[in-house]
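Removed: one protein chain of the complex. Kept in place: all other protein chains.
Chains here go by letter, A and B, matching the order in which they are written, and residues are numbered from 1 within each.
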């Protein structure tokens, strides 16, 4: 039987290794900075067509995806392969989970195949935390229900850092269905740790109760909310997941919470426009804004692969790249 | 943002690189010869169990398949992997396209992940041309609606060259549903560029209007059509896609347009029998002919991987293998 690794606790302030990446709530500012630093290093490498160090060579990353996802799954797969690692994707369809196996049994079986790291997407909030108690290998939470999606927040931070040169002191507005968004939650934790001022704006039915307690300013009117902001993140609205009582119509949503050129009049001229994708064009965001010069939506996608390279590198026990940082 | 590469126009007569492979219509004879030359080189390599040069090492090929395909997808995947490249397959199922994302947004997102090449199969004719205007990376058309399927034509040409020693001057007959066949269209363009004489034969309802304008001879009676031919390509008939008014029954089709031993009596003794697969045995072709000595159907499959190696090698900016050609 595999020996239990001496896994550090999730909140450890250890600069050299993070044991599992379960949520940004449990990351220190120093750990976030470490991931960003390494990400920019990898980015420089790729930009200069330098060979990326194959630090995952001979290692295996298993992606256990209980919810469909092309974007996030592809990004993790590419990240692992770029570092020379092997990947194996397991989805719910045709898996033992469909034959009635419990998540814990599935996870233990996966671990028994001796991967070096597990990336988990699961509809139940908290499931990666539960598995982290049981398994010996590092786990990356790739989205757990409405809870957290930490690598999305990290790639968003990287993109802000890239285009604004800093995160501290920036005014960031998150717009949309905050209540059901793991992207929003992970970003609020991470942005605040890095010293940004975070506001949220959305229909009252789609804001979490007592959202102020997360340390964010709350707005209901978009025109007022965007004023003086450095960054506006708009979220994908998933009409299919909302119940009709909660949910505005597409037209209604777009009218009150869609980011259009006219809404942006009161925002800073160099405001950064972000969206985790895929975009509902004309709903959360107008085509002009999505394709406009302030939009960094595609840069987010590119940085996503790179941030995940950094996370996989660090979590599989690699040293920081000595002499590089 | 990725810098726009100085992409050459599709029809460029440049011998050293083809920017994107959208269709055989836009290839020069010299470019086709270049692909074939490199293909035979790779084939020699594989036959002699020589290590294939890993010219795609560190490179990533994304296969974006909006139509199901095992054969073509596998062939491209194997080709990329044989050259040491990473592959990522994205299908329509569970993709952002199902969440309402446009093809252009999907493609831009894919490009943002910084692959080195995109292989696209899409039901809409012209979609790879559209994307080629927008993206900076090379695109290989792996089938666009009823329009083109250039790598299929190139592998067919390679197989003819292999077994006949030449293409120029050969009499080639294409049999079946020409109107809905991207395989036929790509072959007609490519064969004619290489100097072959091309004829088509099929039910009048399944021939494209004004097909003669493509420079082919038109036949409606198979027995007459096969006379003196060097090569007979029969196409897969896709009854499931045809509307009943257009479509003969299986038995009727087989009777009039099926390639059987008796039909082949008037053909040349050494006529080459080709089929892009998968074969409807007893419909387009009799089992005796499909498995007979003149059939090169399985050789086409093997050459398919090799031609795609050559295409991927050339399109990812590799030099011809110096000192090899």
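Odds and ends about this structure:
Here, a contact is a pair of C-beta atoms (placed from the backbone, for glycine too) under 8 Å apart; a residue touches a chain by one contact, two chains touch by 3 or more.
Keep in mind that what you see is a predicted model, and the values were worked out from it rather than measured.
Considering the whole complex, the residue from B:69, B:102, B:266 or B:318 that touches the absent chain is B:69. Seen from chain A, the chain kept out of the figure touches residues 1-2, 58, 60, 86, 88, 90, 94-96, 99-102, 105-106, 108-109, 111-115. Panel shows chain B; residues 46, 51-52, 68-71, 74-75, 77-78, 81-82, 277-281, 298-299, 301-302, 304-305 of it touch the chain omitted from the view.
Note that only the chains that are shown with their structure count from here on.
Between the CA-based centres of chain A and chain B the separation comes to 40 Å, rounded to the whole angstrom.
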